[in-house]
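Here the complex is missing one protein chain, while the rest keep their positions.
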Amino acid sequence: MAITIPILILAIPLFMFFFLGLFGMKMSHKLAGTLGTLGMGSVLVLSYFTAFQYFFSGLDIFVNEAGDRLQYLVFDQTWLQFTEKLVIKLGFLLDPISAMMLVVITTISFMVHLYSMGYMRDHHGVFEHGFQRFYAFLSLFSFSMLGLVVAPNIFQMYIFWELVGASSYLLIGFYYKKPSAVSASKKAFIVTRFADLGFLIGILTLSWYTGTFNFTELTSVPVEGLAGVTQVNIGTAESIRNIFATSAAPTFMGASVLTWALVLIFMGGMGKSAMMPLHIWLPDAMEGPTPVSALIHAATMVVAGVYLVARLFPLYLMEDSAMIIITVVGALTAFYAAMVACVQVDIKRVLAFSTISQIAFMMVSLGVARPEYHEGLGYMASMFHLFTHAMFKALLFLGAGALIHAIGSNDYTAMHGLRKSMPITHITFLIGCLAIAGIIPFSGFFSKDEILSSCGQYDILVYLWMSLVAGLTAFYMFRLYYLIFWWKEHVTPEGHHAPHDQPWTMTLPLVILAAISCVAGFIPFGNLVTWNGEPYDFMAHFDWSVASISLLVAICGIALATVMYRKENELPAKMRRALPALWTWCYHRFYWDELYQFITHKIIFGLISKPLAWFDRHIIDGTMDSFATLTNKASEAIKPLQSGQIQMYVFYYLIGALLLGGITILCLI
Amino acid sequence: MEITAVYYLIPALIMFCCGVYGFITRKNMIAMLVSLELMLNAVDINFVVFNRFLFPEQMEGMFFALFAIAIAAAETALAIAIIINIFRAAKNIDVRSLNEMKF
Amino acid sequence: MFSNILIYFVIIPLLMLGGVGLSRNIRQIRAVAVIGSVALMALSTVLLLQYLDLRHAGETAPMLFTDSWTWFAPLNINLAVGVDGISIAMLILSSIIVFAGSFASWKVPQPKGFFLWLLLLSTGVFGFFISVDLFTMFMFYEVALIPMYLLIGVWGSGRKNYAAMKLTLMLMGGSAFLMLGLIGIYYHSAPEGGQLTWNILEIAARDSIPHGWQSFLFPMTFVGFGVLGAMFPFHTWSPDGHACAPTAVSMLHAGVLMKLGGYGCFRVAIYLMPYAAQELSYIFLILTGISVVYGAFCACVKTDLKYINAYSSVSHCGLVLFAILMLNSTAMTGAIMQMLSHGLMTALFFALIGMIYGRTHTREITQMGGMMQILPFLSVCYVIAGMASLGLPGLSGFVAEMTIFVGSFKAGMADYLSGEGSLRLVFTIIACCSIVITAVYILRVVGKLLFGPVYDKHHLELTDATWWERTSTITLILCVAAIGCFPNFFNNLINTTFTPEIFAVLGK
Partner (left out) sequence: MDSLGSIIMYFIVALSMIIFSVMAVTTRKILRAATYLLFTLFAAAVVYFMLDYEFLGAVQIAVYAGGIVVLFVFAILLTSHPGDNAPRLTSHSRTIGVIGAIAMLLVTGYALITRAAFFLPKPEMEAPDMQTVGATLLGSGHAQYLLPFEAVSVLLLACIIGGVVVARKR
């Protein structure tokens, strides 16, 4: 495979970033937007081509005789050499998940580029201030995200991980005049930075033990009897395994170093993927423009954590405790987010919590995946859900963006009954809701069903729990749907335009994404993406009993939502009065933000930083100053001796001379 | 009764001590100069006495005193010139008021 | 004498001094400063190329371009020069910052005196980096320190007299320790009866300082240089000094002068006294480890831009010394990279702060806001500087910090596993935490200063950067990005210095 195309996939967005960033202000808004979109479009084509090549060309660099998919290193350049062995390289790794992610990222990114052409202007067609900057940032983000997914080593991943964080910061804070946007962007960056600290230490630990950053070496299948995914030196993999298997490897606080490393790396993933308790930045990140939410905070960046775990999946397999942590964190987060999503007013917030919940699904799916259960069905299900979720969640966000653009508010209280005035939005939004609720034949049904069935294989408790969350998902999504499009007739406030469907730049992406959501479920994912590259027909693992139960649960959720929210009625208010405590806690997101606020402001700032600053100024600096003061004082004290009064000088002289003389005399005698 | 060297030295010492006392306590510059002269004189007497009692065959002490007198004269003349100048500038000759050049 | 390229690093600033002295108006002064600093940049580039050529041709001597001219024979004081990768990196850094600094002080009042002192300071800096004779080194060190007093005291702002006095006295206090240490080294530079020498290379080759003496001289020299490297608890001159200094002086001081500390710690304290470095490093590890987080925490609550940056310098420079003390080649390479990176980055910061201050006449972030709307160019540069500071990949801070962390983690794990205690490991992890705290204070400033609504309506009339300001900042940004994007070039340049021989002595 030629090196040109992969290079271009990364180079075009980077070039667009610099080009639009430096010269964007000189060109018209329209030109900048078009250029950005075209650039992304070409990346889209190239990525599709690459993915297609990878999956379907059947070249022997991609697939071996047995039909296993291989990891293929397109290029790998030394970037920074720490020691002989520890080298950061920048490269391009093609394997099932990175090829899939290329498709996901470029698709969503292109849709968002196109959509923003319509979204980022007001009703009179005037482009927003900083439109060119917006496209530059979008390009930067796409570049970083693509770099992240194709990273052949964990350090490159970390590099792009950080870049993704920074571009997310810039995009959330796009409306930099708005204080809430600024603080949201700050929060997002700092929370993920904190998670990255764990990630970094995890990388350091892992690389210290294994002496490598490369995924191929780190993750060659460690379990005997299964064919290797890659053409790596098996010896390396063996030795890595031995490093951790031997008792010589130290333990720290009761857990082995590998566990610690993996848990710390997972912490990085928790930060980016908004797992509890590091999820607090994601709802606030909705302060960014809606296309940004669709791109970054629904479809691509937030799944980076899932992707990270999937990347290191063979390593995680070696540590059951790490897997359990992933499962538990995922399960708790999924439920928590679903609960909170049920009562939010801001439609973007609902979607944000729904995203958290869905990503938690993927995490759980990874956490319960074992080679012995359906050949690692959970892994495949997780990736599948990642794919389908990206599509329908982007669809939902873009739909929400269309609504917000039309209404001018984020609250559903300002919407209601929009199904007639915005038919295209309505239909596509409904498709998105059906997909996420898991109704056959929409894509969400298939992926979620597989997640549930792998949970069922692992533990019945997890299965029940996740099914409950799936039901909640259906409920809150349809609550949202009904409250926006039904409930009561829409009343346009005085002086506002009547809501209507948006221009084609905005509706076209909706339609495309809706179409994908309808059909994506039928993609034979098991043939394409599996944890060890060995393809299988996932229909063989399809469990109709699980499927029918999950369908039933989803329908129950939808039915409940229909009863409560289809028409204006008293039921929701009654429910709220019946369970006031629960409602309040959910509404305030279980007070996580307040807790963090307390920790950062009261403890970090109030109890550490301020006292330290005081300590510095008064104790340390005071000591230094007191040396000076002491010198000054001493000088003041002996200054009167130099009074300028010659008589005193004479006196001192005399006394001194007499002392000396007296001593001399005494000595002479 | 034999008048030995110490009989001359003790009054000279007392004279010197008076000079010291005067120099330290008096604030008038001319009075200080007077005290200075007292001390000088006491020293002159000592020179002479040592010469006379210890080394009578030589005349170093006497000549030293002689030169000391000459130099004292010069010194006094110059000191008084300065004092008069200060008086012109400061309108008094109190040594306490002349501390502007200290430190 | 004039056949050696290194001596021109001192001659050019001296010629510039003469040129400024003869100049009659500000135009001529600017011309001299710009031409001279361009010449210095060119010279350092030529030096770099020649050096790489020689290394490529297989030169293995620890220092190249060595030469020595006797100065005072009875005490064996020579003007001995020589460079290795580290010195070259530092020379390049200095010339860049002198260049940017000249542009940043385009409109300084009383330019003649200002540039005279500034150039004298640069002479000292360049002289320091090229010399390998301890005495000459110390002399140049002092030459670099003294002008600082006048530059802050005369051209500064705020409590400038206090700050200038404090800075000078604390640094002088440091050099008192240093002088003791250097003289001690001199008197043990040869075995009994041998010819004493000040030459670093000879001393290192002889390795004749008795271990007992090393344990005494190492703290002396380390603290001596450490004061200049803003090591806790001797860092307090830095916030006050920087806050009151004029722009170019802050740039030069934080950008280059503080690097003298790190460079000296490596070149003198560790290089000459490896035994004591091994034995006593834990004391200084604790101190520098504290500096790293301490500076960062303090920066979180300050509201004066320069104070924030000064504390951030404390944190970053603490990392330099911290990494040096890890005594392994990766961490030390990282330390030098961090010196380069921090030098450029903080110079950029101070330049920008100076430019903003020159317009708004306040440095309080509580009294500013929404600068992005008013001064887009400067604000974008500020964001870039901030991103570099918090370690965004692609800018210099990231590679430096990562190299340090990888290296010190290695050292820490090695210690931990061999049962030598977990001090290094624990402090490595603590130092890692600084990346989060750095993000906090950087984003806090960026958020308050640049974003949000415009705080003061008067600020709306401000004008964006002029061409000389743009030159200054763009130069620095390009350098920051160059290190960030092509770190391996610098890595290799620096790495060649840390030959296995050094670490053989250290027993690592």
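As written, the chains take the letters A, B and C, and residue 1 is the first residue of each chain.
Methods note: a contact is a pair of C-beta atoms (placed from the backbone, for glycine too) under 8 Å apart; a residue touches a chain by one contact, two chains touch by 3 or more.
Computed from a predicted model, the values in this text were never measured in an experiment.
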Ask   = In the intact complex, which of the depicted chains does the undisplayed chain touch?
value = A, B
Key: Options A:Leu468, A:Met575 or A:Leu654, residue touching the unrepresented chain   = A:Leu654
Ask   = Which subunit A residues would touch the chain omitted from the figure, given the whole complex?
value = 647-648, 650-651, 654-655, 658, 661-662, 665, 669
Message = By the contact criterion defined above, which parts of subunit B meet the unshown chain? Give residue numbers in ascending order.
response = 1-22, 24-28, 30-31, 33-35, 37-38, 41, 44-45, 48-49, 52-54, 56-60, 62-63, 65-67, 69-78, 80-85, 87-88, 93
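Methods note: only the chains that are shown with their structure count from here on.
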Apart from subunit A, which chains still form joined groups through touching = B | C
Inquiry  = Need the CA-centroid distance for the pair subunit A / subunit C, whole Å please.
reply    = 37
Ask   = What whole-Å value do you get for the distance between subunit A and subunit B if each is reduced to the mean of its CA atoms?
value = 97
Task = Return the distance between the CA-based centres of subunit B and subunit C, expressed in whole Å.
result = 65
Key: Residue numbers on subunit A that touch subunit B, as the complex places them   = 639, 642-647, 650-651, 654
Inquiry  = Show me the residue ranges of subunit C that touch subunit A in the complex, using the header's touch definition.
reply    = 165-166, 169-170, 232-237, 240, 294, 297-298, 300-302, 329-330, 370, 372-373, 387, 390-394, 398-399, 402-403, 405-407, 409-410, 413, 416-417, 429, 432-433, 435-436, 439-440, 443-444, 447, 450-453, 487-488, 491-492, 495
Request  = Could you pull out which subunit B residues touch subunit A in their complex?
outcome  = 20, 23-25, 32, 95-96, 98-103
